[in-house]
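As you look at this complex, bear in mind that one protein chain is not there, while each of the others sits in place.
Let's turn to subunit A:
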Amino acid sequence: MAATLCAKLLPKQGWLPLSVSVRHGSKAVTRHRRPQHILKKKLLAVTEYIPPTRDAPPGAYPHQIKRGQEECTGLMLLIKEDLKKVFQDYKMIAVVQNNNSNTDDMLTLRHRLHKHGISVKFFPNQVMHLFLGDSIYGSMAPLFIGPTVLFVSKTPKLREMLSTLRVSPQMTLLGACIDNTLLSVQGVLHYSKLPSMTVVQGELVSGLTMLTSHTVSVLQRHPGQLSALLQQYIKQQSSETTSEAKTESAT
């Protein structure tokens, strides 16, 4: 019912009234606004004021600080030394954005990560940029904007870290540096799906040993069978050579 009423009341889209009733006689009443012609209404609607688009709010972009103006305090140098040590000692350094997580969340996260031997480290971005500026990890600098946290561990334990991060929605992985290789989030995911080093080595060794073991098993069979196999092999070889010679003579 309501729908049909609305449909009747609402003017149709793209419909022009055939005749517009605007009285041009007396204009004496000033109590209310006089009814306007539809074309004038349209003109007014078309020529509305459109304000200019607002600039980005202040602080949306990081400040452009010149290198020379940065002041290094003793504390900053100390933290920088720590940072250098961290980058030397640890093989896996993951950069994670910290989105408004409270103390409880952080505590549980730390506990979960600690089980796998991953520790959480906080460094000021200013010091981080100071360190990254003159080190080989310079390309990591764009990751350190806003509140960021470092997950570090001596061995690359990506799968455990990713499973822990899946539980805590406040933390977002931005990228990681594993064995001095910078990886994106996708790269980290791919890396975590790879089998471990020992498994790969085992596969390689088994692949190599399979051939020799096969040879050994063939040699250990009955001599008659072995000689039959060898005869067949020679026949095949000879037929191949004759066919090759034939083709050579034909050409």
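In this section, a contact is a pair of C-beta atoms (placed from the backbone, for glycine too) under 8 Å apart; a residue touches a chain by one contact, two chains touch by 3 or more; residues count from 1.
The working rule: contacts and distances are computed from a predicted model.
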{"item": "Omitted chain (choose from \"Large ribosomal subunit protein uL16m\", \"Mediator of RNA polymerase II transcription subunit 9\", \"G-protein coupled receptors family 1 profile domain-containing protein\" or \"ATP synthase subunit delta\") - UniProt protein name", "value": "\"Large ribosomal subunit protein uL16m\""}
{"item": "Among A:28, A:56 or A:136, residue touching the chain not depicted", "value": "A:28"}
{"item": "Touching residues on subunit A - with respect to the absent chain", "value": "22, 27-28, 30, 33-34, 36-37, 39-40, 43-44, 46-53"}
